[in-house]
Each structure stands twice: as structure tokens, then as C-alpha cells.
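One protein chain omitted, others in place.
== chain A ==
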Amino acid sequence: MATEPIDAEMAGACVGPNGSAIGMPQLCADWVGNQVVWLVLALVAIYFVLDRVALPRIQAILAERQGTITSDLAKAEELKAEADEAEKAYEKALADARVEAQKIADETRAEIRGQVEEAQAKADAEIAAKTAESEKQIAEIRASALSNVEVVAKDTAEALVAALGLSADKAALDAAVDKRIEG
């Protein structure tokens, strides 16, 4: 027991001679100064490191990222607008082409119709001409046939009169035949 008080004195009143704590080490006044000194030094060090280096750096990183995201979004928006414009132009070209095709088709159709009508008119005219000519020929034929009938009738009448042994004046005979035919 003679050596123990010396040990206790050396370690302060907070640690027993066997090295274990007496009461709560948190309440040992001997250790407060040491902890406070090191803590204050540590806080000052952390504060300066954070305030001078770390926090401005992280702030810059975050701002840069935000900027990049914003500009990327703007670029995407721009590209989208461009794509929209291109699509619009494409659609417009498509519509124009369609209208053009329609126009060409209509024109062609009208042209063909005109040609057909022209050909038809021409054919009609030809047909009409041919018909008229044919009718004229028929009329001529008919007329010639009539005059032939007259001649045949007169000849026949003359022959009949001769066969009956009669003689008749040629002129009177013709007149009689004419009169008969007309009658």
C-alpha cells in the first residue's frame, strides 16, 4: 500500500492503481485542458481547410455541373427545334410534291381528254362526210336506176307494141310511158 499513493498521484485522481478508471473519466478535471487545446486546434484546422479549399471547390464543381446541365439542356432544346424544323420542311416538301403530282396528273388528264375529243370530233366529221358521200352515191344510183327503168319501160313498150303488130309513133309511145310512170 505504500507505493500506491504515488501511482495515484502520478496519474491524477482519475485512474486507480490497477489502471482502471475511478468514476467517470468524463468528469476528470485533469484531462479537460488537454482535450480543449487539441479540440480547438482541430476545429481551427478543419475550419480553414473547409473555408479556404474544400467548400469553394465543391461549390465550383456544383456550379459547373449545373452550368453544364443547363447548357446541355439548351443544346438539346435547340437540336429538337432544328429537328422539328427539318420535319416541317420535309412535310412541306412532301405536300408540295403531292400537289405538283396532282397538278401534273390533272393536266395530263385534261390534255388526253382534249386529244381524245379532238380525235373523236375528227372521226365524227369523217364519218359524217363518208355518210353524206354514200347518201349522194345512193341517190345517184337511185336516180340512174329510175332513168334506166324509164328507158327499159319505153323499150319494153315499143317491143310490146311491135310484137302486137302495131306500129306506133316513137314520140307518142314515150309520152305515154312517161305519163304512166309519173302517174
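As a convention for this text, contacts are C-beta pairs under 8 Å (C-beta built on N, C-alpha and C of every residue); 3 or more make two chains touch, one makes a residue touch a chain; residues count from 1.
In this section, contacts and distances are computed from a predicted model.
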Complex member absent from the view - protein name from UniProt, among "Branched-chain amino acid ABC transporter permease", "ABC-2 type transport system ATP-binding protein", "Molybdopterin-dependent oxidoreductase" or "ATP synthase subunit a": "ATP synthase subunit a"
Residue, one of A:V37, A:A119 or A:I138, that touches the chain absent here: A:V37
Absent chain, residues of chain A that touch it: 4, 7-8, 10-12, 14-28, 30-43, 45-47, 49-51, 53-55, 57-62, 64-65, 68
